[in-house]
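Below is one structure, written out as structure tokens; comments come after it.
Just one protein chain is left out here, and the rest sit where they should.
Read from first to last, the chains carry the letters A, B and C; within each, the first residue is number 1.
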Amino acid sequence: MDAILLQILNGLDKGSAYALIALGLTLIFGTLGVVNFAHGALFMIGSFCAVTLSKILTLSYEVVDETQKDFLGNPLKVKTPYVESWFGPEAGGAIIDWAVPLAILFAIPIMISIGFIMERGLIKHFYKRPHADQILVTFGLAIVLQEVIKYFYGANPIPTPAPDVFRGSFDFGVLLGFDPNAIIYPYWRLVYFGFAAVIIGAVFAFLQFTTFGMVVRAGMADRETVGLLGINIDKRFTIMFGIAAAVAGLAGVMYAPINSPNYHMGMDFLVLSFVVVVVGGMGSLPGAVLAGFMLGILESFASMNEVKSIIPGIDQIIIYLVAIIILLTRPRGLMGRKGVMED
Amino acid sequence: MSKTTLTRRGVLKTGAVAGAGVALPTIFTASSAAAYTNEPTGSTVTLGFNVPQTGPYADEGADELRAYELAVEHLNGGGDGGMMNTFSSKALKGNGIMGKKVDFVTGDTQTKSDAARASAKSMIEKDGAVMITGGSSSGVAIAVQGLCQEAGVIFMAGLTHSNDTTGKDKKANGFRHFFNGYMSGAALAPVLQKMYGSDRVAYHLTADYTWGWTQEESIAAATEALGWQTVNKVRTPLAATDFSSYIAPVLNSGADVLVLNHYGGNMVNSLTNAVQFGLREKQVNGKNFEIVVPLYSRLMARGAGENVKGIFGSTNWHWSLTDEGSQAFVKSFGTKYGFPPSQAAHTVYCQTLLYADAAERAGTFNPCGIVEALEGFEFDGLGNGKTLYRAEDHQCFKDVLVVKGKDNPTSEFDLLEVVEVTPVGQVTYAPDHPMFAGGSLGSCNPGA
Amino acid sequence: MLGLNKKDMSLLLIVGALALLAPFILNPFPADSAMAQFNAGYPDLMQRFVIFGIFAIGFNILFGLTGYLSFGHAAFLGVGSYSAVWMFKLLSMNVVPAILLSVIVAGLFSLVIGFVSLRRSGIYFSILTLAFAQMSFNLAYSVLTPITNGETGLQLTLNDPRVLGVSQTADGSIPVTNLFGMEMRSTFEMDLGPWLFQFNTGYYLCAILMLLSFYLSVRIFRSPFGMMLRAVKSNQHRMNYTGLNTRPYTLAAFVISGMYAGLAGGLLASMDPLAGAERMQWTASGEVVLMTILGGAGTLLGPILGAGFIKYFENIFSKINDSVLHGWFGFMPDGLEDFIVTIVHPFVGKGWHLTLGLMFMAVVIFLPGGLIEGGQRIGKLFSRKSKKSDGGDAEHHPKQTPHVAE
Partner (left out) sequence: MGILEVKGVGKRFGGLQALGDVNLSVAENSVHAIIGPNGAGKSTLLNCLVGKLIPDTGSVMFDGQSVLGRKPHEINQMGISRVFQTPEIFGDLTVMENVMIPCFAKRDGAFELNAFSSVFGQADIVARAEQILEDVNMQDKRHMHSASLSRGDKRRLEMAMCLVQEPKLLLLDEPTAGMARADTNNTIDLLKQIKQERDITMAIIEHDMHVVFSLADRITVLAQGTPLVEDTPENIKGHPKVREAYLGETAH
């Protein structure tokens, strides 16, 4: 029982990352009709916003300390971050410690601008082109983006820890009457889950309750008609692209403490997020979210030893297996509309 | 800096065919012309440095390349000579190899067997390399080793830790300077026993591919021999990035030690996840819960940041070693590049020197001559103390380092501290040890 | 001739000439010149050009004709390779049974996957094929290691129980792959002035099979079957009401292209008897998609061009390191030399991915029809010029009429 609860927690957490990425992907696909292979790269860039901010905050000056030696036997240059010297070690240290949450503020304008530039500079020229061309050009862009990141940050993962208060884990087991340590879950992952819920809720609320959102939804359903009404739908779609980029970026920022960011993390997520989107049904926002959580939970269950002992290697293939089963039983995924991307 | 890189064939042909254009085609098969594949007949000899330049191990590959360039510089008489001065064999004179200037070509393995073989083949077929070296994973090393055996060139394996490289997949033309899974276990287990006691229950998380399996087998065997129990061995998919669902059940399993048989990105993520779950603050069976990472790489440990603190593992070499050879290497590498070398850099530097030395001693680049010169070769002065290249399996036997994540690092390079230098005797095994059984060296192949 | 019209025949002849003369064409620079770095005329790369050409030609039969975008074709290449290596291990080092088996196994495998996947269309089809291929890759890498040798890849050993032939040769090495005694890896070298040309047996086997594959694909493109497939791509709705059961047609195209992939996989293993699981990974499937689109999907010649383009980048650009750059620009004053090297540096060697990504984008943005369209535009440019100058030197631009099947 406790093991199952634990894996549900796990699944929700994994699923929230999947859902966030899939949500952004679906926003772009649903509004612009563009298959964006560079979406994983946006997620990656979000993570690197966190890395960059923590690098900026730890920009340091060096003081030569004669008592210590560096690896060549020369006097060691001790680094002190400027932030610490400005605000004192206490406050400065706290600011550095909170680099990841602070990076949210830092990432939003950056991601939105990247989204705008991408849409205006590249994507808009591909609205009328075949999906194959969209895939090729965004894939090329994804490679370029990740190579640029690799050029500046290297290929190795870069540790980007969460603030100290979120270290360690919360014991659910005790709360529910199980033994201590039966169901523990890291605080930061709980934060991530909550954060994902808030973002998903905000996106839905935005589309549901604002005029802007209503127009966009109408545009998703029937672009031409909305255009005929004299509404500049293109401009709104550009903004939606920025929002989608921001969603992917924020998902990345908050993910940085969970797994140290590296330049190819976007590609690792790309295939998976496409599977999630398609399983959810192309163009369906609730479908994407649902499929994200569902696949996350199933993946977690498949990695249980009890399950693996029955079907060896099931955790290697579960996502794909589920995708196949769902697509064969529900032709357009969980909540897909007819005629979208079926040609 | 004006250096012209000529391919071997280029040099050869310009000498041979003067007054180009009118010469009649001379058609010959490779076999009738040379005694062995890519026999260098000009004034240079070409080595092929085949390292991952793209993909997750690109930084490790970049560090290997730096070391290769340094080694070539030293071989050609440049720089401060590095470990050539401390190397016990004094055959090398700083005038290249046998008077031929050392030239090199580089390639990208992409950490894929296919791409690595393609790259190695182009070095052999197009650039005329007589030796291929490098790599950052066992799959690639074994694949390229097989290729070099068939093509008739020497392979110096670079970074590969799987028992199979000199076990069931060993090849006569291939040599490994790196240590292996068995040695990690043999070196690590006594230290773990000393630190954590003999009454421990271990839980293994293992990357689900050949290297992971051999390491898991080695560590489990070594720790069980000292009284530990192994409660579970769980395989994790290579592509996994989030290990939470594998780590979450650990605390409930009755285990009090978690062994992470992961490398590279997998290691960084699984260790980060395990620490996140607060495993190290927990008490199980009345003892502190502990995590062990049997194979450490400093470059990769950086990715895990603070999480490595206090965690034990083993490594092939570390820059903080104080022997003469290591110091000389750190000095020349550090002076040139501004940071200390990684174990990957050390390994490939040594291998380049060892190859050159063997050729010099053998008086030929013929792979068979080199194999003869390296088999059973004993030397000192390249770090890790007295070292033997064993004739039976072409595995190198030397001291193994047990390290621990440093609690108070003074710099971004100062992540590991050496806890113990395990003497070579303790990690030596019989050539027919069951973990290395199956397969045979075959005979050296000079190609052509 | 050969059932082709004049235009197709000349296309076939051009491809044939290019393939047979590749050792010359791909080695345009003298072996000792600084530009020799760009020479691609060595056996391994030439083999890859034609083998991936076959793969892309086959993929194009599915994607170019029916519009079904498979994201799992690498799986067929992978099983083809595995079958071939097993054939070498168990039966004989002759490549013929190995290649036959790889084509057959890939055909059966694609029949099963195609039968299931073709129940859906569009992106749903793509994801189904992707899922099957990724499952194959993940399992081959881990659980199926007894069959695939996992991470290391399946390779020959000294104690393979070969039924026809020996486990190891007299001098204790693994026998080499051959075609009735002709060793695949044997190479004739020819010096011609400062040039060096290599003629490899394996390459010529691959080239001949590529020509055969190309010829078959031309026939398929021009056949009623091919026309039916193009009609399915153009308007499947109409096709249903025109009395055609589209499923067996698309399935046939899927299986044919799967067999092409199997042939490519078998050839890869015949040239170099190793089969790695990475061959089945989604990136490998993506690569053939990129080759086809980059070259020009639906055109006859495009996929071959695309395959050559990508393999060239992978193998040539990745080998350019800083000392090579310094070699090239050595004639410049030192300051300028370092400056240029610094500028070029990010795009070559370990940065080859960056250049490839930029090329993808450039081609899609400026040449929507792929490289073939580029060729056509150049061709038009020349034909316009040559019309003005009264024609005459058309044979100097044999590429000006790459035919597009439309």
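Assorted remarks:
The rule we apply is simple: a contact is a pair of C-beta atoms (placed from the backbone, for glycine too) under 8 Å apart; a residue touches a chain by one contact, two chains touch by 3 or more.
In this text the structure is predicted, and so the values were computed from the model without any measurement.
The absent chain, not drawn in this view, touches the displayed chains C throughout the complex. Summary of contacts with the chain left out: across C:244, C:340, C:365 or C:378, the touching residue is C:244.
Looking at subunit C, the residues touching the absent chain are 3-5, 216, 219-220, 222-228, 230-231, 233-235, 237-246, 248-249, 252, 256, 406.
Everything that follows uses one rule, which is that only the chains that are shown with their structure count from here on.
Comparing the chain pairs A-C and B-C, the larger number of C-beta pairs in contact belongs to B-C. Taking each chain's centre as the average of its CA atoms, subunit A and subunit C sit 35 Å apart. Averaged Cα coordinates give subunit B a centre that lies 33 Å from the centre of subunit C. Residues of subunit B in contact with at least two other chains: 58, 62, 208, 235, 237, 239. Within subunit A, contacts with two or more other chains are made by residues 313, 316.
Against subunit A, in their complex, subunit C makes its touches with residues 63, 67, 69, 116, 119-124, 127-128, 130-132, 134-135, 138-139, 141-143, 236, 282, 286, 289-290, 293-294, 297, 346, 351, 353-354, 356-361, 363-365, 368. By the touch rule above, subunit B contacts subunit C in their complex via residues 1-7, 9-11, 13-14, 16-17, 20-23, 25-30, 53-54, 58, 61-62, 65, 69, 104-108, 112-115, 117-119, 121-122, 125-126, 137-139, 142-143, 146-147, 149-150, 164, 169, 172, 208-211, 235, 237-239, 439-440, 442-443, 445.
By the touch criterion given at the top, residues 30-34, 36, 39, 42-45, 48, 138, 141-143, 145, 149-153, 155-159, 168, 171-174, 176, 185-194, 196, 198, 272, 274, 276, 278-279, 314-315, 318-319, 321, 323-324, 326-327, 330, 334, 337-338, 349-350, 352-353 of subunit C touch subunit B in their complex.
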